[in-house]
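Just one protein chain is left out here, and the rest sit where they should.
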Amino acid sequence: MTKLRDKHHEFRIKTYEVIFGTDTPAGRYFDIALIYAILLSVAAVILDSVEAISKEYKLTFQTIEWFFTSLFTIEYIIRLYCCPKPWRYARSFYGLVDLLSVLPSYFALFITQANFLIIIRLFRVLRIFRILKLMRYLGEANILMRSILLSRRKIFVFLISVMVLVTIFGSLMYLIEGPQNGFTSIPKSIYWSIVTITTVGYGDITPQTILGQALSSLIMITGYAIIAVPTGIITAELAVELRREKVIHGCHNCGRAGHDRDAQHCKFCGAKLATHR
Amino acid sequence: MTKLRDKHHEFRIKTYEVIFGTDTPAGRYFDIALIYAILLSVAAVILDSVEAISKEYKLTFQTIEWFFTSLFTIEYIIRLYCCPKPWRYARSFYGLVDLLSVLPSYFALFITQANFLIIIRLFRVLRIFRILKLMRYLGEANILMRSILLSRRKIFVFLISVMVLVTIFGSLMYLIEGPQNGFTSIPKSIYWSIVTITTVGYGDITPQTILGQALSSLIMITGYAIIAVPTGIITAELAVELRREKVIHGCHNCGRAGHDRDAQHCKFCGAKLATHR
Amino acid sequence: MTKLRDKHHEFRIKTYEVIFGTDTPAGRYFDIALIYAILLSVAAVILDSVEAISKEYKLTFQTIEWFFTSLFTIEYIIRLYCCPKPWRYARSFYGLVDLLSVLPSYFALFITQANFLIIIRLFRVLRIFRILKLMRYLGEANILMRSILLSRRKIFVFLISVMVLVTIFGSLMYLIEGPQNGFTSIPKSIYWSIVTITTVGYGDITPQTILGQALSSLIMITGYAIIAVPTGIITAELAVELRREKVIHGCHNCGRAGHDRDAQHCKFCGAKLATHR
Partner (left out) sequence: MTKLRDKHHEFRIKTYEVIFGTDTPAGRYFDIALIYAILLSVAAVILDSVEAISKEYKLTFQTIEWFFTSLFTIEYIIRLYCCPKPWRYARSFYGLVDLLSVLPSYFALFITQANFLIIIRLFRVLRIFRILKLMRYLGEANILMRSILLSRRKIFVFLISVMVLVTIFGSLMYLIEGPQNGFTSIPKSIYWSIVTITTVGYGDITPQTILGQALSSLIMITGYAIIAVPTGIITAELAVELRREKVIHGCHNCGRAGHDRDAQHCKFCGAKLATHR
């Protein structure tokens, strides 16, 4: 009896390593297979939205959909089964994303209203968020993420300043151009300000008066100059992270660090360095 | 009598700490409450400009407006009362912004001309400038502000160069394309040049001749290459600021500095570091 | 007999040095002449596509075309002849590009279908890729290339994240705006998302609903903020490369390194430094 339980326990741990882990070959293969499954299922949802394709291959898309839904449902159940703390996983961000990637298909069964059905089915596209989880094991993603996390407060302050600028510019343009030139309300003018300051520039609303064009020029140049701020923030943080990465990367033979990131041999003892990246 | 005066004096100082200070909990709560009040009142002004909403809820918006005007008027009077040098505060940039955020509503009472009334009432949106004042207590805002201040002369030189380029490109395009293709005057051509060099690209005016398209291509590539300049300036300054921030951040136990910005313990004595950020 | 073979062998080596090498003056002149030949032949292909010009100078273009095709064919044969490992060269990337730059003209002889003929002839424009090969001997190109190669994984992670964002934003906009506002399918919505997040902003499809404009604003600001990420990556890598370049650049007299990149004399012994750049 204990032996069976032990064996069962061992099986759960092994499954856990394959499904959650990224260190074993099996774990890596599982992740790669999962990435392809997610991409294919999202591609199916996307193609299904093209009317011409959707009409032609209705049955094919339904089959694909139920195949992937079953697959992800089984995967979700196995994750719950082999996880030591299933409840914690289920409530975590990625646990919720995993659940949300299968729920819409089941909900769709109980809904008869065509309009709502489309919305529910589109939520399946959120599966693509799962790709982000699987990228975690790339060292590069961690460095990028850490730089962004470290500079999140600076970027927040920057975004607030942009918001204040955009509100004021939008209101001024509403005053100057007015509804007759497409600036029908302050919210719309603020939308236009954002389109302009981020240098997107759709051209669906454009200033017609001379004063409006002068102010627009000011907004554009402001946008052009202040785009430097987030870039500067991220660059400065990344430079710190990259320098640290270099310092950590030590030789396995003599233990001394400070090797360049493209070095293949230790510059002190000549031993082959572990390929970190 | 003296006791009363002392008590009064003490009360003024306490009020000052709450309203102007950011170090005490009360001061912080006051600032946060003020930020919400400002955002709500600005949101009301913005929504009021949407005709459909404005017609429906006319009375609601008037009530909201007078509620916030009263609130900010009282706040302004208290600020004048508790400030040791009221006249200096009143003439300062933020003092003027505080005053300007209530004046339009009172002016609006004495104005009967509809057109002018709209303009006056829109000035209430300038209240959002007060948000910037309240951001001062964020350390991040200071670092960003200092980097921008230190590089203001370089950015000024850069902007002058852009202006010279834009004037010459605009005049050339006026010559090449002429009024028949939308380049009706040099100011308009300069406006188009700014739209192009900042990579906004509305598309309301576009070159039609081959020569014009060739010159536009040159302008775009110039804009694409020189956007690097402000970015480089800000980045280089920020990198210096960030390095200094790291050096300053010393351990409270052993006094030694040089800790990484995400360090939680002193790397020399292991003491818990004060959470600076 | 051996003497003849030796002479022949010597001739092959000399030809190799001229055609493949960049160290001898002859090798450099050959490369520069080749660059002009490539640019002229590509310019001819490009001008040939302008209907008005093409009709007028049909014969001229045919003559130019066959002149350059012969030239590049001879060059290709000489390359095969003088290369020590001809097969290896023929299969290399640049060997294939060299072959592809002459093949379309010969294929065009056997094709009678007008439509397909145009396509085949346009492939001649790919010759311009050969310019990239000839840029290899510029030290700057190597530094830039190495920075980009070193950061290719980080840029890959960044692009995947952008793709995930763009898919989700596109699907949401398809839901919000729907086919009646130009968002006819998810692929088209994703196309619009890319146009917006990269701040291109054609304006061929623009959001019409208030919710759509609000979400667009979010996408634009996201794009505006995350453009900082690739910039930060490249800048940080380039800074490392530039610092290394400085360290390598040693004095030919005393051997000591660490000179500034614009130094003309060794700062230790005063000897004239080799002009490296």
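Chains: A, B and C, in written order; residue numbering restarts at 1 for each.
In the analysis below, a residue touches a chain if its C-beta (ideal position, glycine included) is under 8 Å from a C-beta of that chain, and two chains touch if they have at least 3 such contacts.
This one's a predicted model, so the numbers in the text were calculated from it and none came from an experiment.
Novice: Which of these touches the unseen chain: C:Leu96, C:Ile168, C:Val200 or C:Ala214?
Specialist: For the chain that is not drawn, the touching residue is C:Val200.
Novice: Looking at the full complex, which residue from B:Thr24, B:Ser92 or B:Ser185 touches the chain that isn't shown here?
Specialist: In the complete complex, the chain left out is touched by residue B:Ser185.
Novice: Who touches the missing chain here, A:Ser49, A:Thr167 or A:Thr199?
Specialist: Touching the chain that is not displayed is residue A:Thr199.
Novice: Looking at the whole complex, which of C:Ile13, C:Ile74 or C:Leu159 touches the chain that is not displayed?
Specialist: Answer from the full complex: C:Leu159 touches the omitted chain.
Novice: Give me the chain B residues in contact with the hidden chain, please.
Specialist: 150, 153-154, 156-158, 160-161, 164, 167-168, 171, 174-175, 184-187, 190, 196, 199-203, 206, 210, 213-214, 216-217, 220-221, 223-225, 227-229, 231-233, 235-237, 239-240, 244
Novice: Touching the absent chain: which residues on chain A qualify?
Specialist: Output for chain A: 199-203, 231, 235.
Novice: Counting contacts across the full complex, list the positions on chain C that touch the omitted chain.
Specialist: Answer for chain C: residues 42, 45-47, 49-51, 118-119, 122, 125-126, 128-129, 131-132, 135, 138, 140-141, 143-144, 147-148, 155, 158-159, 162, 187-188, 190-191, 194-195, 197-204, 227, 230-235, 237-239, 242, 260-262, 277 touch the chain left out.
Quick note on the criterion: only the chains that are shown with their structure count from here on.
Novice: Quick one: how far do you have to rotate chain A to sit on chain B, C-alpha fit, nearest 5 degrees?
Specialist: 90
Novice: Of the chains shown, whose Cα centre falls closest to the middle of all protein Cα atoms?
Specialist: Per-chain C-alpha centroids compared to the overall one single out A.
Novice: Between chain A and chain B, what distance separates the C-alpha centroids? Give it in angstrom.
Specialist: Comparing mean C-alpha positions, chain B is 30 Å from chain A.
Novice: Can you check how far apart chain B and chain C are, centre to centre, with Cα atoms defining each centre and the answer in Å?
Specialist: From the centre of chain B to the centre of chain C is 42 Å.
Novice: If you look at chain B, which of its residues touch at least two other chains?
Specialist: Residues 199-203, 231, 235 of chain B each touch two or more of the other chains.
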